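Note that one protein chain is taken out, while the other chains of the complex remain in position.
Moving on, here comes chain A:
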């Protein structure tokens, strides 16, 4: 105190200078944490006001959201189970985004992946479970991959907008699924709920030991990290980002943009296809219309909130998983309608997208030069 008081000018001059050095060096990274974090806080405050308008105490709301999502070990498992499919479906949007493509058809790839994985399991009945499971992974990823490859191919060879085509392919995938499940693949015993035959209890992949979270979470984490490495630490990823940044420049330097598009689309679809395989092999045990619950669509939200960064997808998916997990508690304890969770998701989405405008504009994070 005394030194500062004695020499205010120096202290003021030195401290910000040191800060500026630190902030300048890490400014971008700090922005990536600070801005979405602030956007989230703003969204929660807005949602609190919204809830207060309905005569509920916002503090109760925040407590129940925390309690239902992260407050107990059970809540954590609930959150992680719900996050697992979202990580995989978010990658289906985030990978093509590196190329500047907006793919929103992860739901279709998930359904086709589930259908392919189920077909593989049903074809290999009687084989050792490990063989069946590996075949399901390969079939699920290939099926989903080929599905998004269709969008990539349509874009590359026919100039069809990939956003529209991938979205429309979702409805085709759902129609194919319903057609097969209610037709040739139907288990005659599934009277009032048309479904395929079960893949068999032995072929289920089960849960991570000590938890009741299924292995889909681990698959998601591995693929998210692998995607991050692929995009930021390989020449392939670099090429993809160059093409995404400026497609003409990429062509001029001799990059095979078409090959990049097709490969990335296949990988993206494979991630969503794996999500479908996991839903079959860890949750439902067979394919039926229950698979189409919108994991693919929520994945789009996750990818955009994560700014298409595969690593950021992990915490964002857990956040959304937590919001969904606590939604039940909000209904039961506060008497809020189910739609309130959707309202919150919408507010977060808008808030984070709007905060995009702040990048590079926060004064104290900018360098002096």
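Assorted remarks:
Rule of thumb we're sticking to: a contact is a pair of C-beta atoms (placed from the backbone, for glycine too) under 8 Å apart; a residue touches a chain by one contact, two chains touch by 3 or more; residues count from 1.
Going forward, contacts and distances are computed from a predicted model.
Between the listed names "histidine kinase", "Probable glycine dehydrogenase (decarboxylating) subunit 1", "BMP family ABC transporter substrate-binding protein" or "Iron uptake protein", the UniProt record for the complex's undisplayed chain reads "BMP family ABC transporter substrate-binding protein". Touch with the chain that is not drawn comes from one residue among A:100, A:200, A:258 or A:328, which is A:328. Looking at A:52, A:293 or A:354, the residue that reaches the missing chain in the full complex is A:293. In the complete complex, the residue from A:63, A:297 or A:349 that touches the missing chain is A:63.
In the complete assembly, the contact with the undisplayed chain comes from A:81, out of A:81, A:98 or A:133.
For chain A, the residues in touch with the chain missing from this view are 59-60, 63-64, 67-68, 72, 74-75, 78, 81-82, 178, 182-183, 191-194, 214, 279, 283-285, 288-291, 293, 324-325, 328-329, 331-332, 337-338.
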